[in-house]
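All protein chains but one are shown in place.
Let's look at chain A:
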Amino acid sequence: MPFTEILPGILTKHKQLQKDRIENGSAKEDNGNHDDLFVEAFAVQVEPKLCGPLIRQIQNQQDTELQHLKRVKCLPIVSRHDGDVLKRQKVTEQRLVLIGTIHSECQSLIELCSQQYTVQRVHVPRRPPISEFEWNRMNEKWPTKKVSYLAIEQEQEARRLSPDEIILMEKTIQHVISEKDIVVLDPASGIVVGRASVERRLQQCLSNNTINNPLQTDIIYAIQNVSRRERTQSAGSYLCTGFDLYTCQEPSLFEGMAALHSRVRRILFVDKSPQLGALTHYSLHTLPSTNHHFRAFQWHEPATEEKEGQDNVIARTV
C-alpha cells in the first residue's frame, strides 16, 4: 500500500497504543506499576471567567504532549462547618489550567503566567488511556479525554480504501508526477475536473501581473479551474465537494485552507512541505472547529514501501 494517511498526532498515538496492546496483551496496563503513567506538569489557578482568555493565550503553544488531556480541571467547592449546620459557602470556584509538562518547552509561558497567577505542580497522565480502567484511574488525577477503541476500530473499518480506489489514486498520482501538474479529480466518474496548468494559461493570457502574483499558486489555480467549470458548464456541483486534489507537494497553510473552504474530499500529495505543511504540521484537515474535514494521504515510491510500511496505518488494515 503506497499511501499513508495523515492523521492528527493524537490519533497516531492511539493507533500505536492499540498496536502495543494487541502485541503485548493487557499485561502493560495491569502490571500494577502506575508510576510511569503520570508525569509532573504545571498548572495555574484562576477564576472561571479568566479561563477562556488564558486558554486562548496559551493555545498558541501547540503542545502535542497534551493532546489527550483536558485543559481545565475544576477544583471542588470548599464547604465548611458553620455551627451545627453544614453550609455550602458561596466561595469563588477555582479552576486549574494546564500549561505544560516538565518536559515541554513552556518555561517562558510559566514565567509569564507566574506574574499574574499562582503556578502549581500537578500530575497528569503521560499518554492517552488504553482501557476504561486506566481512563478512570487517570481521571482521578487529571481530566483525561476518553478514547473509544471500538469507535476507532469501526471508523477504521469504514474508512478502509477499496482496491479500485487505490488503483485510481495511484494512477492519478503517477499522472500528476509525470505532468508536474496539479489535478482535481472526480473519483465517482474518474474524470479530471480541474487542472492548474489550464487555469494558469487562461488567466495569464489576460494579465501579465498574474505571473508574479505570489498568491496565485498552482493549487489555487487548480481550485479556480474547478470554479470556472462550475460557472461555465452549470456542472451542478458545489465547489470541490466530493473531489480529490492531487499535488506533488503538500499544501501550505494558505493553500490547505483554500482547499478546505472549497470542501475537497481528499488531498493526496507526494512530498512533505519543506516549510510547515498544512496537513503534516497543522493537521488542518481535522481541526475540530471548522465546518468541513477531509482525509489526506501521502504517496510513497513503491520501492520504499516495505520500509514505510512500519508507519503505514492503512496498510495494516487493508
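We adopt the following convention: a contact is a pair of C-beta atoms (placed from the backbone, for glycine too) under 8 Å apart; a residue touches a chain by one contact, two chains touch by 3 or more; residues count from 1.
Note that contacts and distances are computed from a predicted model.
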item	value
Among "Smk1p", "Exportin-4", "AP complex subunit beta" or "tRNA-specific adenosine deaminase 2", the UniProt name of the subunit that does not appear here	"tRNA-specific adenosine deaminase 2"
Of A:R71, A:H123 or A:R228, the one touching the omitted chain in the full complex	A:R228
Identified contact with the non-displayed chain, of A:T144, A:S262 or A:T286	A:S262
Where the missing chain touches chain A, by residue	56-57, 59-60, 112, 203, 206-207, 209-210, 213-215, 220, 223-224, 227-228, 230-232, 239-240, 252-254, 257-258, 260-263, 276, 282, 284, 287, 289-291
